[in-house]
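Got a structure here, written out as structure tokens. Questions coming.
In this view, the complex is presented without one of its protein chains, the others remaining in place.
== chain A ==
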């Protein structure tokens, strides 16, 4: 096997988006390239995952410059898993976009930008250099700006402005944090920083840098006081875009937090307490925020925030059990949240609205589809044996071990409210007697689509539901994977040695 396998998922996404630019005006060709390309991307990521699982952490020094001077790309088990999940979600959404996004939006290079977004995500998961991480974040937000504004409706622009403002702010704070850290330690390589930062004498300034990172990534991952941009913007773009945003964009922020706080800023009581408070408040505010929403997609947006709390809580406890639960939850969450937004898109295409007040009757008219949509809901709530159940066991075990009853209460509260929200959604959208809505003239209804389009619409939902079911019923494997990732995160020496073998 070639040494450079690590870079293939990354380079392939770049290749795809350049190729798609050559077919700017031919939308049908773009659809084919994007779907076939995403299949190949899944294959390449699976290869990388196989390689990392069997032979341990892989590294590549870009342009052959030795670490810590060059940019290192590192694939440990966490990165490889996330790259694989990104490519699976990418395939699903690519298939889904080809049926659900109207041609007027696809005309302006939708697929090309979409693959740039996937490139940014893959790069952020693979890089081992903190400034390079910033660059990937820029690629992610620039392409997400384009995706969120494509179409140019009034509500979209309004959402985009909020999204843009806060994300730019987050980038600036992130960049400042890098500058402070570079001024202190004189290095940008994360493994090198992991060695240097604990030896620094100016602890106060290190803490300042840590807080800056926390705020920057906190905005991106939508934690408690910094989440306002998310529910304000995620219900405006097409549901395909919202699916990839909801599934992966906030998770990149969480991933960055995990990396920074498991590698560079370790064992700091002050920071752990802050993270704990943030986790509890995020769980509360997200759940309560979701409770009052009458728009399906807004309710889901608040649920994203609520469930970020689980992961931050796991990170705050920082024991092996807690990290296992956190990683498991991350894996489960990416699949389920992507699926949820695709489901909201399906509801929208059937009824022409996402407002719970007017929705209803879905179970009566589409029993099979309703059953399909029911499974991700169960996974989301965490009804055993579905996928959301298993990580919560680990998380609750960890809180009991630490006698951290506040977080325990918050976790149970968050799960319970998720149950209530989904139960209410189910009764309002699926069981209630719905109103007859006036038929919109130029609206692409699901009922009027050709059979091929219907398959393109439903197949990604079935696919991700299948993955969710596997995560639930094959929990043993995922638990094994999560505990391996957790032990890698818990003891960062293997990561450092993989990047800089001369440091042994």
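FYI, a residue touches a chain if its C-beta (ideal position, glycine included) is under 8 Å from a C-beta of that chain, and two chains touch if they have at least 3 such contacts; residues count from 1.
Criterion: contacts and distances are computed from a predicted model.
Asks: Which name from "Maltose/maltodextrin transport system permease protein MalG", "ABC transporter ATP-binding protein", "ABC transmembrane type-1 domain-containing protein" or "Na+/H+ antiporter subunit B" does UniProt give the chain that's left off?
Replies: "Na+/H+ antiporter subunit B"
Asks: Using the touch definition up top, pick the residue from A:62, A:139 or A:350 that touches the left-out chain.
Replies: A:62
Asks: Of the listed residues A:14, A:274 or A:462, which contacts the missing chain in the full complex?
Replies: A:14
Asks: Of the residues in chain A, which ones touch the absent chain?
Replies: Spelled out for chain A, the touching residues are 2-4, 7, 11, 14-15, 18, 21-22, 24, 60-64.
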